[in-house]
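Notes follow once the structure below has been shown.
What follows is part of the complex, with its chains left where they were.
The chains carry the letters A and B, assigned in the order they are written, with residues numbered from 1 in each.
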Amino acid sequence: MEQAESKKTATQASGLRTAVAGVSGYAGAELARLLLAHPRLQGTVPTFLGRMDANSAAGAQSLYDLHPQLARHSGGPAPEVTPFTWEQLQDRGTEVLFLALPHEQSREWVPEAIARGMRVIDLSGAWRLHDPANAAVYKLHDADPAAAARLQAAAVYGCPELHRSAIAGASLVANPGCYATSIILALAPLIQTGMLDLDRGIIADAKSGVSGAGKAPTPKTHFMYAADNLSAYGVFGHRHTGELLEQLGLQSDQIQFTPHLLPIPRGILSTIYARLAGNATAVDIERTLRSFYADSPMVRVRRAGELPQILHVAHTNFCDIGFEVGPDGKRLVLVSCLDNLLKGAAGQAVQNLNVMCGWNESEGLL
Amino acid sequence: MEQAESKKTATQASGLRTAVAGVSGYAGAELARLLLAHPRLQGTVPTFLGRMDANSAAGAQSLYDLHPQLARHSGGPAPEVTPFTWEQLQDRGTEVLFLALPHEQSREWVPEAIARGMRVIDLSGAWRLHDPANAAVYKLHDADPAAAARLQAAAVYGCPELHRSAIAGASLVANPGCYATSIILALAPLIQTGMLDLDRGIIADAKSGVSGAGKAPTPKTHFMYAADNLSAYGVFGHRHTGELLEQLGLQSDQIQFTPHLLPIPRGILSTIYARLAGNATAVDIERTLRSFYADSPMVRVRRAGELPQILHVAHTNFCDIGFEVGPDGKRLVLVSCLDNLLKGAAGQAVQNLNVMCGWNESEGLL
């Protein structure tokens, strides 16, 4: 069984020195959990850094006090979370740096990290978009615009299913947006093979759990706003739209993406509507999807007519894709699900780490 | 203030004798609550009947034991719920009969009720569809097909906003489906005024709370299935589709309706995607909607760009409609919300009662 294999090789600790900046948020906590349990990283403890602002005054803090659910025992020594400093990263010989920070912070720090020889996996939106028109939504300011542009040109969009080999050699991996991942993985195989009538337009009606809105207490993350509710937002202007356009090669009027806030902690379900271009049948579509993801361990393609749901993917790094074709043979409904904190953030970041290091892509993720 | 007015006239009890068959379900409980508090029905107690099968053995039961939340006091006499019999309805002089029963039962009983001179408001799907091709989904069997066809022809689809005057004189009102209500109310004004490019198709991505799935414990209504989850179902075959086609005058390939099961007790939010036909602006759309619903007290039209959400309508009989127009001036996103047990079922049934009796349409519903 290949799974036993993977476990066996997994035990060869790599000695790789990693660091996570921004461990206090939801994605940061999942990153810490995954890295601490990652077979290749046994024997080394990642460096955990808080945000510069929040923790600098507070000094070092126990990771287990910050996130009690991560404690592996009571009483004994715990990994420390310390304020961010370059010296510390340098002293600990950091080779790979994960950034789970606001995009402004990321845009500022990544050039420095690259200059210091680290490889970076950035979970923010700061480096995902190559077309300045799309990136404008982030209102980024660069101290050295020309250098930033060069770095941007070298950044790889961290979707291993689409850019595996580029990620393997990348210095800077821009981890995709959670919504974008769910939509891109469902559509890319069909668009690339010309199966969709793009002129008829694509609708992506997406729904996400509240962790996608971040840890800051706001009126919209208040339990009383989110619970027993559903609301649409960012109807024509969500920041993940640019990722859809660039990764799927679409024009802005070819896709309409609407996010909704679901009253659940985690999980995204995207219902995607498109028209088939030719005479493709359900069998063709399933075959195309399976073929596209034959070597992608973190995508599970469902049989035609079997739709995934959020419970199937919560607490996993899988993206599940299912679909149905209408009785007219023209209308296509795709359903794509993932856990926004894992395949939509921290899990995909570790998947990128695996690819960057030449390890099994699913290591530490099953 | 007109609200004070309506309260004042409300106090003239009508003496109307009503009955509810199927009071044990969720819609039945809401009906009981609304009728017991209805200003026009003070002084009379509706006749409450259970399902023939479930309660016939059990005999009479207190409404307050069946639904403790409805009790208006502790200890004293409570309305009784008795097994269904025609004699009882006749003896109590029932003038208006609400049926909150499975559609097969409704199809069987409604002809008899009409024959006995009662007016009927039926909450099932049995009498909503006029085109036999659409109605086929219900697999209805009629003892007397010709009589049933005549009755069907006379049945009025109970959407007061569309069929107010026909409802006023109807003997049989077929209360609309919950999903259908939310979608029809958002689209009808725009389709009737030719503002939509129907050839480009309409997508209605709808999400409903679990009460819409009924009171029977099933694998899909189990808390462990519904909670923390979202799932699409009935993608190309939901029974409410026929209502959309008939009430909106659409062809089956012009609208795609996909329901989803939300992890909340009550509420529907439908996100509807369409293309504008001409040069209509957001101002035009808002004006059209407001004009259409100027005399409809139970629809609240939002200002352009303000989207309703389920919390705004839960526990009310309102349908809230909002929309946004895309930057290209062509793409339209409508959001329509209602409480599936009220405007989507029992509340709309009482609204129909009001119309049938010539009372204020919102009486007992604010």
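Basically, contacts are C-beta pairs under 8 Å (C-beta built on N, C-alpha and C of every residue); 3 or more make two chains touch, one makes a residue touch a chain.
What you see is a predicted model, and the numbers here were worked out from it, not measured in a lab.
The complex in this file is a homo-oligomer whose displayed part has 2 chains and whose full count of copies is 4.
Rule of thumb we're sticking to: only the chains that are shown with their structure count from here on.
Subunit B is reached from subunit A by a rotation of 180°, derived from superposing Cα atoms (nearest 5). Averaging Cα coordinates per chain places subunit A and subunit B 41 Å apart. If you check the complex, the residues on subunit A that touch subunit B are 200-201, 203, 205, 207, 225, 227-233, 235-236, 252-253, 256, 258, 260, 262-265, 267, 269, 271, 273, 307, 309-311, 314, 324, 326-328, 330-331, 333, 335.
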